[in-house]
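Sharing a structure, written as structure tokens. Questions coming.
Every protein chain except one is present and positioned as in the full complex.
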Amino acid sequence: MADKILKKLNIKVWRQNNAADKGRFETYTIDNISGGSSFLEMLDILNNKLILEDKDPIAFDHDCREGICGTCSLFINGRAHGPDEDITTCQLHMRKFKEGETITIEPWRAASFPVIKDLVVDRTAFEKILQAGGFISVRTGGVPDANSIPIPYEDVEESMDAASCIGCGACVAACKNSSAMLFVAAKVSHLGKLPQGRVEAKQRARSMVSKMDELGFGGCTNTRACEVECPKNISITHIARLNREYLTARLSE
Amino acid sequence: MSSFLSASIGKKFIMSVSGLFLVLFLAVHLVVNLLLIFDDSGELYNVAANFMSTNPLIRTIEPVLGLGFLVHILWSFILEYNNWKARPVKYNKKNKSATSSWASRNMLVLGGIILVFLVIHIINFYWIIRFNPHEMNSITIGGEHMEDSYTLVADLFKHSLVYNIFYILSAILLGFHLSHGFWSAFHTLGWNNENWMNRLQIIGKVYAVIIAVGFSVIPLYFFIKF
Partner (left out) sequence: MSILDSKIPQGPLAEKWSRHKTAIKVVSPANKRKLEIIVVGTGLGGASAAASLAELGYNVKAFCYQDSPRRAHSIAAQGGINAAKNYQNDNDSVYRLFIDTIKGGDYRSREGNVYRLAEVSNNIIDQCVAQGVPFGREYGGLLANRSFGGALVSRTFYARGQTGQQLLLGAYHALNRQIAAGSIEMYTRHEMLDVVIIDGKARGIITRDLVSGKIKRFGAHAVVVASGGYGNVFFLSTNAMGSNGSAAWQCYKKGAWFSNPCFVQIHPTCIPVHGDQQSKLTLMSESLRNDGRVWVPKDKAVAEKLRKGEIGPGDISEEERDFYLERRYPSYGNLVPRDVASRAAKERCDAGYGVNAEGKAVYLDFKYSIERLGKNVIEARYGNLFQMYEKITDVDPYKEPMMIYPAIHYSMGGTWVDYNLMTTIPGLYSIGEANFSDHGANRLGASALMQGLADGYFVLPYTIGDYLASEIMVPKTDTKAPEFEAAEKAVTQRIEKLFNIKGTKPVDYFYKKLGQIMWDYVGMSRNAEGLTKAIKLIKEVREEFWKDVKITGEPNNLNPELEKAGRVADFFDIGELMARDALDRNESCGGHFRDESVTDDGEAKRDDENFTYVSCWEWKGEGLEPALHKEELVFENVKLTQRSYK
């Protein structure tokens, strides 16, 4: 029952002081990490060690540490959110690693996600995409009773599947093209599967895709890496829906 | 409309439509080619080849086919360039095989090799049959005078091991290309959902195997039999 202790690990991590800095890898060693510790707890321990050595701790994004806020964003040993399925980085535990292993940690890499410092990237591009149309234009008040429009069970379930996106950016990080299609598709599906969201569905697909292109994300080549790395297991069939929405919107112009 | 063609999904739309058109072409091409091995006299094949090169409808579609190839190839480069630009700093350590199939990641490489094959293929057959740089044997079947394409093709397959290997290799790579490209085209056109995902993938794989095996069988047949 007791967790095994990893006596020694090598942590090879990307260090970059700010956006302008060129950046480089540095390797640190760390001792006695419990297999029951989370990956981020391991980084906490490493950071406290660095502070005592008069070094700048490694900056990384994290907040809720329970897999829902979407802040944490590390590319670990070649995979977005590291070597486990259906999790965020904060849910990755050290028992997934071997004694003496060298663990490579990199920031999300994409032209649209510039590095701010070390492992922290700027995901404002996601904000801009959603601001372009990722909403239903209702104001507070003056809305009908919640039960006035029945919605088929299956539709709500599918909408919820898509709505579970946490906006972490793993899809972009994992995609060989740094494409944001799964992210955009999830929002288009979430709102488009509900009658409330149908009203603006075409306009939404159009403006979000055009914003996505403008921000320099790559195109989708259906490699499916995004859905494998998505912590919420969002299917690329939502991308098919986005394509459908977009094409019908554009071709009916 | 111009903004549609420059949008990422617009470009993908063009790839899909041209790709599906080429998928259709491959089917026709394979059917005609298989006639090579069902009639050793070459009559069936020659009639079909003659039909293909003289039928006015086919003749009209021919430039469209050329355009299909051209568009599919050009757009693939444009897309790949855009995609490459989207990640200026690459990862140091990658574990791509954990998340995606090899074919899906290497469509450009596969397409590139197929393109090389295509050029050689055109020089070897199409160019000769279509534009007659040197006189071909002619033959009369059912009273109609036509070029003996069968002999041209059969001779090459019978005598060149290197060409056969290259031909078979290309057919297999084409199969890989299709194993991803087939369902992917439908997906990009929006024709996919949870139910169709598996169906399309299976149909795509079956089709890819048929094309790869179908085209490979022909040189093997000639090389082994003769």
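Letters are used for the chains, namely A and B, taken in the order the chains are written, and counting of residues starts over at 1 for each.
The criterion applied here is as follows: a residue touches a chain if its C-beta (ideal position, glycine included) is under 8 Å from a C-beta of that chain, and two chains touch if they have at least 3 such contacts.
Keep in mind it's a predicted model, so treat the numbers as computed, not measured.
Novice: Wait, the hidden chain, what does it touch out of the ones we have here?
Specialist: Looking at the complete complex, the unshown chain comes into contact with A.
Novice: List every residue of subunit A that touches the chain not included in the displayed model.
Specialist: Touch with the absent chain occurs at residues 1-3, 17-18, 33-38, 40-42, 44-45, 47-48, 50-52, 54-57, 59, 61-71, 84, 86-87, 91, 93, 95, 116-117, 120, 122-124, 126-127, 130-132, 134-141, 143-147, 149-153, 156, 159-160, 163-164, 166-167, 190-191, 194, 196-197.
Rule of thumb we're sticking to: only the chains that are shown with their structure count from here on.
Novice: Per the centroid of Cα atoms for each chain, what is the distance between subunit A and subunit B, given in Å?
Specialist: 38
Novice: Taking the complex as given, what residues does subunit A use to touch subunit B?
Specialist: So the residues of subunit A touching subunit B come out as 14, 25, 75, 77-79, 83, 104, 106, 109-112, 174, 176-179, 209-210, 212-213, 216-225, 228-229, 235-237, 239-248, 250-251, 253.
Novice: So in the complex, which bits of subunit B are touching subunit A?
Specialist: 1, 3-4, 7-13, 79, 82-96, 98-101, 104-105, 107, 180, 183-184, 187-194, 197
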